[in-house]
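First comes the structure, then the notes that go with it.
Heads up, one of the protein chains got dropped from this complex, but the rest are sitting where they should.
Chains: A and B, in written order; residue numbering restarts at 1 for each.
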Amino acid sequence: MLELNGISKEFGGVRALSNVSFTVKAGSVSALIGPNGAGKSTLLNAISGIDPPDQGEVVFAGERVNGLSPMTIARRGLSRTFQHLELFGDMTVLENVIVGRNARTKAGFLASGLRLPFALREERESRKTSEEILDYIKLSHHRDDLASNLPIGEQRVLEIGRALATEPKLLLLDEPAAGLNMRETRDLGELIKRIRTEKGITIILVEHDMDLVMSISDAITVLNFGEVIARGTPLEIQKNPLVIAAYLGDEEA
Amino acid sequence: MGRGNFMALALMLLGVAGMPFLTSGSYALTVGIFAGINALVAIGLCILMGSAGQVSLGQAGFYGIGAYVSSVLSIKFGLPVALSMIAAMAVASFAAVLLAVPALRLKGHYLAVATLGFGEIINVLLNEWGPGGPSGFGDIPHLTLFGYTLSSTTANFYFIWICVAAVIIFSLNILNSRTGRSLRAIHGSETASIAMGLDIVALKMKVFILSAVYASFAGALYAHYVTFISPSSFNLFYSVLALMMVVLGGITNVWGGVAGAIIITILPELLRKFEEFDVLVYGLILTLSLLFLRKGIVPLLIEKAVRLKGGSGARA
Partner (left out) sequence: MFTVFLQFLFSGLTVGAVYALVGMGFNIIYNSTSIINMAQGEFVVIGGLLMWFFTESVKLPFFLAAGLTILSAGLVGLLMERLTIRPLKSADLLLMIMVTIAVSILMRGVLMFKFGKDPYTYAPFTEGEPFTVAGAVIQQQTLWVIGVTACCIVMLYIFFNKTMMGKAMRACAVDTTAAKLVGINVSRVVMISFVLSAMVGAIGGIAITPISLMEYDKGPMLAVKGFCAAIMGGLGRGRGAVIGGFAIGILESMTAGYLHSGMKDAVALVIMLAILFFRPAGLFGSVAMSRLRKF
């Protein structure tokens, strides 16, 4: 589904990523972990095209995508959430999800303004799909509330819902459990598993909550100072001395 | 469209229908015509600023292009007025594209000043190359539709306000659709909008064109109603007025533009009594309303109404 070959990225002389390569299998949940500043978010930005890599290639669904605009990459079926929530705060929960549908709909200024039949049909379908997604992520009861009024945990879930509305093949989650309590984190884990098994969407997540990572991931990649220091199943990673050293050198895992 | 919008539209049309019977003489109707023309400009600016978060201090440029191109085409080339109006809107769209390509990379103050510069350049060009130069020209034909020429004040009043109603409906449709949501999404978070696959460059460009089309339509209506135009009607002061209309009325709501346009058009008429005071009182009202009615009149009224009823009012 996703293949990274020798991704490197510098910020003003500082190497944020150096020669990162790994492959993500279709239908899997992969986690990207590592101490703060290891380059996890930089890597997500490089994959999604927001901040393209200096070197290396990103192959998504069999095609090279680095160099393409984030918009084009999104339309090809890569969606994401953000570490610092980027919801449309002035819009309702339902509207946020419907915006996710925009990548799959067409009506422009004229069609919308004149209420052309195809635009109306599209609008009905978008609304229906989005309401189904709200049911799926269990936020239907907040349908008409402003997104900015939701508690942080539900905002994170809403971002996932909005991303799902774009019908992604690959979903990048940037610290989806940050700011969540234990129960919310458990529900989030369930949701991620359901998205994988029921919708067959490949997932990459960056996360600090090790319980969550270990319980839902098929494969884990560990980054430290911009380099991949280990890769394997949760069990293999837990036993890897390099990983343990990297984390003990930093803070409690 | 929502019940609030429907009611507001019904109320507006009722008011328009009754106007000629409630007032005597053509003075009030003439002011009403100008209010309607200004409302068209203000609605475009409302969508541009309130929904897409872009500023323009150059609407007078598009307004002027509409008036001049349509007039010149109908006088010099003998084009039917309806056709020359459409051509004028096309020219204004083209100008909007030319301006938008570089300008939309700019933000905030920079965009404001760049659009201001554009408007002023258009004004200089009208002064230099426009027929009659700074003193303008006359004998512009009235609009003729299906063999009927709109020459009387009453006919123009009705026609222009029907246009306003149509533009309001068209705009509300846009705002309550995929397109309008995209615009608000860009305003909310550009990063997330891109990640959702929105083409933000194209959207900003199109909304800019939309505001230019509305303004040039208004300009053309103005020219074919007053039949005499000069560059001074399309200067920076008009751009500022347009901005005042939407800020006073409220940029987050199309009705804000309409209300602001009506107020700003009537205000100088009421201030006539003050003679030398007029600019002063005008400036004072604007400054005070900015300081105390930050959101604009219409959004504030809706908030009040919602609080009173505890229900939901007109949205978008």
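Quick note on the criterion: a residue touches a chain if its C-beta (ideal position, glycine included) is under 8 Å from a C-beta of that chain, and two chains touch if they have at least 3 such contacts.
Every value quoted in this text rests on a predicted model; they were computed, and no experiment measured them.
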The chain left out touches which of the shown chains? B
Candidate in contact with the missing chain, chosen from B:243, B:261 or B:298: B:243
Touching the absent chain when the full complex is considered, from B:27, B:94 or B:110: B:110
Return the single residue from B:124, B:166 or B:270 that touches the missing chain. B:124
Which of these touches the unseen chain: B:25, B:78, B:102 or B:147? B:102
Using the document's contact rule, name the residues of subunit B that touch the chain not shown here. 49, 55, 102-103, 105-110, 112-114, 116-118, 120-121, 124-125, 127-128, 236-237, 240, 243-244, 247, 251, 276-284, 286-287, 290-291, 294
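By definition in this document, only the chains that are shown with their structure count from here on.
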Compute the distance, rounded to whole Å, between the mean C-alpha positions of subunit A and subunit B. 42
Can you tell me which positions in subunit B touch subunit A when the two form their complex? 170-171, 173-174, 177-182, 184-185, 187-189, 191-200, 206-207, 210
Subunit B-touching residues of subunit A, taken from the complex the two chains share: 48, 50, 69-71, 74-75, 79-80, 82, 86-91, 95, 98-103, 105, 107-109, 112-115, 119, 122-123, 126, 162-163, 166
